[in-house]
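Structure first, commentary second.
Omission of a single protein chain aside, the complex is shown with its protein chains in their original locations.
The first chain written gets the first letter, and so on, giving A, B and C; residue counts start at 1 in each chain.
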Amino acid sequence: MDKGLLAYLLIPLLSAVIIPFAAKNRPKLADILANVTLLAGLANLAWLALRPSIIRGEFADIPGDGLSLLLVAAIYLVAFCVTFFSAWFLDEHLPNRQAYYSLILVSVAAMCGVVTTTDFFTLYVFIEVLAVTSFALITTDESSGGIEGALKYFFLTFPASALIIVGIAVMMMSLGGLSFESLRIFMAADAPAGTVTFAAALMMLGFLIKAGVAPFHAWTPDAYQGAYAPVSAYLAGIVTKISGVYAIIKLATLLRFFDGRAQAVSEMVMFLGMFSIALGALAALKQTNFKRMLAFSSISQVGYIVLAAGLGTPLAIMGAVFHLLNHATFKTVLFLNSASVEKSAGTTDMDKLGGLEHSMPWTSWTSIVALLSTAGVPPLSGFWSKLLIILALWESGLKTYAVLALLFSIVTLAYFMMMQKKVFFGKKTAAAESSPEVSAPLLAPVVLMSALIVALGLLFPYFYTYVKMVAERIIL
Amino acid sequence: MTYHNLLFVLAAVFAVWAVMAKKLLTSAIMLASLSAAVSLIFFDFGAPWAGVFELSVCAGLITVLFIGAVSLIRAEEEKHPENRTRFYALPLAVAIFAIAAWFYLPAFFDELATGRQMAAGGGTIGLALWDLRRPDMLGQVLMLAAGVFVIKSVFPRRTENK
Amino acid sequence: MDLPVKMLILAVAVPVLGAFLIPIAARVSTTARNAFAVLLGLFTFLAAASLFSTVLGGQTASWGLSFPRGFDLILHADLLSVFMASVSAFVSMIILIYSVDYISHYENQTEYYLMVVLFLGSMMGLVFSANLMWMYVFWEMTGFASWRLVGFFRSDRDVAKANKTILVTVFGALCMLIGIIIVYFDYGTLDLRMLHGQAISYAAAAFILVGILSKSATLPFSTWLPDAGVAPSTVTSLLHAAVLVKIGVYAYARIFGVTFAAPDAFSNAVLYIAGASALVSAGAALIDTDIKRIIAYSTISQLAFIFLGLASGNKTAFIGAILYILMHSVAKGGLFLCAGIIEQNAHTKDINKMGGLFSSMPVTGVAFALCSLSVMGIPPFGGFFSKFLVFSGAAQNGNLTVLLMFLAGAVMTLLYLVRLFYKIFLGEPAGHNNPKEGSFTMVASVMALALIGLALGALIYYPSAYAELLTNSLGVNLQ
Partner (left out) sequence: MNIILIPILLPLLTGLALLLISEKTKYLKELLGIGAAAVSLLAAVNILLVHPAPLHHHWLGTAISFTLIADNLSAFLLLAVSLFSLAISVYSFSMPNKGSAKWFYFNLLMTQGFAAGAALSDNMVAMLFFWEGLLVFLYTFIALSQNTHAAKRTAMKAFLINAVTDLCLLAGVTITGYIAGTMSMSDISANKLTLDYGWSLFAYVLLLIGAVSKAGAFPFHTWIPDAATDSSAPFMAYVPAAIDKLLGIYFLARASVYLFTLNGTMQLVLMSLGAVTILVAVMMAFVQKDYKRLLSYHAVSQTGYMILGIGTLNPVGIAGGLFHMINHATYKSCLFMTAGSVERQAGTGELSKLGGLFRAMPVTGVCFLIAAAAISGIAPLNGFFSKELVYKGTLDTGYTVFFLAAELGSFLTLASFLKLGHSVFFGARPEGMKETKEAPFSMLLPMLTLAGICVAFGFGARFPIEWFIAPSLAGMNIETGLLWGFHADKLYFVSVIVILAAVMNHLFGLSAGGGKPSKSSDHIHYAPVLKETYALAERKVFDLYEQTMDRVVPPVSLALFKVDRFFDWTIDALPGGVASFFGGASRRFHNGSYPLYMALTIAGAAVYILLAGGLK
């Protein structure tokens, strides 16, 4: 476990415990405490990673493998956006306001645990914690959709937990240890892979299910659609990415996919990634619910990351990490916008929406930025990460995958264009007539994230340097 | 070995049952039983902590949550029964999987058995399991906190609604 | 940093960044916004044109910003890029001036100005980029701006057409990206200056070609252009007819004309595609009854002639194609602006409902006629020379089938333009109440473009000398 980052785990946990007591009679204090905790973490992270001297030194002074730091930053960023958004979004008399924030903070802590741990069992524990908190968060509002989504989430990811634990058991048996390092050393040695690989494959399968990769994606649409609006953003933006996708990337580097070990697993992961891209994108085309479409889009985008992780070359890992971060930014924007739309117009059914751009210009334009980034339109950040992934695929001779992955961007663009047309452009519908722009605090996190999308795109060289450093460190 | 096999079969049966049960409640209970079976397998394979954790987390806490939540929406669910005739083919699929596994996986089981002996011979498993488990304690703490907040979050609301 | 380099950077940076200041200017007042937008256009044109002195002196100007993996942003002003930049900036500037009146009674004006200027900026970036990756980046940016511009009106149909536009062009762009990636892995660099004179593989060429064809609205990706021409305002269509679609042509000239030595079989295939495109779209132009669709089809057909010039593989044709870009931009721009006046004042786009408009809109009529003549390639208009040179080059290429295809295409060009002019301005009036002439700035804009077309014919020596210098100093694999 990376001790340097332990504080990022402990402080939210502490805050989570304090909130119910401190804010017992003053629900607003819960907002403030949660936001302050996350903001402080963000500020600290910025100081750690974005000092001019660090940037000038090409991030060589970053402690640890760099990936943890990056992901902790992403976690804090998304969580902060969501809590900030929630502070104005939550109903005034939501009885469990404190519990809501506590759960978020606990899940932040758990995610930090996931990204900083160096041991499979610990990883598993934190992932289970995440699952529990997510379950509760999804049902934050009392809608039946939320409960159904939560149940699906839990039931359908349950096999994942089982598979991971079986995998851990098998690995324990055959490897004699559960630390990442031991697996890395084992894979580096030229020993016959056998059971260890099989154990890793089982774990990989568990993570694939957690990440919602097709054909194990079935829980995502219902969970994201049914979830309480800001929670959808939180789940789609970061939670499932940390609990599933991060672990896949980690496992992929440990299994040394890049030098051809565990070829069968690598190939399967890539295939599933490609399959997700296709299935998610095609299924999104015909959705009529804004959030459900975003959920399918999420499946498709996760496919890109998984595809790259399955390839496992340094370039691919760079692309995967970058895309993970980008996905966090653009999917958060889109889900938060869907929350705004829901709050303002009262529905996320796209057939009932229309012409919202006049009343909600900010929401409309930030959506455009985010969707273009998702579709990989330059110079936004999504373009560069996809480009890296595709270059990596091409470099490894997987030209068919590269071409397919690239061309599915057009499907991505197509369904987002349709969404934009139905929701924001077009004729004003009855629902849109009486829907004013949401208040500035609700827009602030969205605008911040959109700015980040543009900035990451334009400041690609700096970010590339960082990701390169990460890839070099974790692949060594 | 028979014992192992029995447990594996049991786990499989519970899993299939969980999928095919008409009532979500039955599903949840079967899921818990599955967890229990898996825990027993862990115990038998010399991974007691994993077993404990699986039992406590999956079979215990989570199932409690589930049964609670499921019971809340049971009434609604039963109003719209699903046609699940086609899922009766599932046992067949499981059988196919078992046969396929019989052909594909024996090598794996053999290796696993040798691995176990090797680990047992070294006597390091317990050490490895417990000495390096401090982060897991953190995990347990987190899990407890999560459990508390979940209960705080979910249950008052549900009862209020009732 | 030298002055030309500064100008080069400003020509790209000012419109790109200035575009985002337009909403701020709009907060001040409408007039401030309009003036600001026009000034941005003017400045861009002047900055681009100021580079003429550099490139004519045999110099080039370059500026680079380092990006990882060889994706450096390189701005490079040579004869071709300065030419293209000046032409498009000039036309865009006229559009902006025309827009001040034209657009003044619609919604979303701020967005409109933002997008036009952003479009202009991306175009500058695209033209000056000497790195294929950045060409692609700006390429997509123009696609984005055009998406918003086509979707300027917000009826479902307009937005659907806008989506069609961007989907087709982005599809092409993605194919082009594949081609770029092939080039990247073949040569390890995307710097066009280093790739000069290299051979290019068929696969890369074909993929890049798909991108070019889709952007330049050539068969089989042509039909988004007429669709885009129908949905939005005329001014937007103009961007498509006179500037946007030229991107593909420019990319062809840049990639296959002055950088890579395109394989012969590839060029031949392009010739046939272009020939088919010229014929099919000309036929469609004869059938359609929507004024802007007809002009858009005409654009498709004329673009095929430019491709004919670029792909014929000899200097004469290449010079002709360069001149064609110039002449067509000016003339087609004028036609679309005329169509805008007609549409706005007659309240219809159906040519069957016009007729006899000449008596009430004489200046527009004359400008329309002059621009049509230039497109047809009738002397003394500039279009004659470009058409002549392109045909001349095609004859040198020695491919009779292609020559006949284009001859037929040219004949059909005559037919549909004459039909269009006759139906709108002459013929029996069909139930309209003699619409008025457009406003002064609008009419002045179209007349200016028409007269420029005439002047280019009279002073053909200068542009042709420039095009020849360009071809001789940059052309690759030309006979």
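Going forward, a contact is a pair of C-beta atoms (placed from the backbone, for glycine too) under 8 Å apart; a residue touches a chain by one contact, two chains touch by 3 or more.
Please read these numbers as outputs of a predicted model, since none were measured by experiment.
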Neighbouring displayed chains - absent chain, whole complex: A, B, C
Candidate in contact with the missing chain, chosen from A:150, A:202 or A:438: A:202
Option touching the unshown chain, where C:376, C:424 or C:478 are the choices: C:376
Residue among A:10, A:50 or A:264 that touches the chain left out of view: A:264
Touching residues on chain B - with respect to the absent chain: 15, 18-20, 24, 82, 84, 87, 90, 93, 97, 100-101, 103-105, 108
In chain C, positions touching the absent partner: 164, 168, 219-224, 279-284, 286-288, 297, 316, 319, 373, 376, 378-380, 384-385, 387-389, 391-392, 394-396, 398, 400, 403, 407, 410-412, 414-415, 418, 422, 426-428, 460-461, 464-465, 467-468
Those residues of chain A which, in the complete complex, touch the missing chain: 148, 151-152, 155-156, 159, 163, 193-194, 197-198, 201-202, 205, 208-209, 215-216, 218-219, 221-222, 264-265, 268, 279, 282-287, 411, 414
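One rule holds for everything that comes next: only the chains that are shown with their structure count from here on.
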Touch-based graph of the chains, sorted into line, ring, star, complete or other: line
Chain at the geometric heart of the assembly (C-alpha centres): A
Rounded Å distance between chain B and chain C, as computed from the means of their C-alpha atoms: 64
Chain centre separation in whole Å, for chain B relative to chain A (CA means): 26
Separation of chain A from chain C, taking each centre as the mean of its C-alpha atoms, in whole Å: 42
Shared interface positions of chain B, touching two or more other chains: none
Multi-chain contact sites of chain C, meaning residues that touch two or more partners: none
For the chain A and chain B complex, residues of the former touching the latter: 1, 9, 13, 16-17, 20, 95-96, 99-100, 102-103, 106-107, 109-110, 113, 117, 119, 121-122, 125-126, 128-129, 132-133, 135-136, 139-140, 142, 144, 147-148, 150-151, 154-155, 158, 161-162, 165-166, 168-170, 172-174, 176-179, 194-195, 198
Touch list for chain C against partner chain A, complex: 66-69, 136-137, 140-141, 143-144, 151, 154-156, 159-160, 163, 166-167, 170-171, 174-175, 177-178, 181-182, 184-185
Contact footprint of chain C on chain A as seen in their complex: 355, 357, 372, 375, 377-379, 383, 387, 390-391, 394-395, 402-403, 406-407, 409-410, 413-414, 417-418, 421, 425-427, 460-461, 464-465, 468
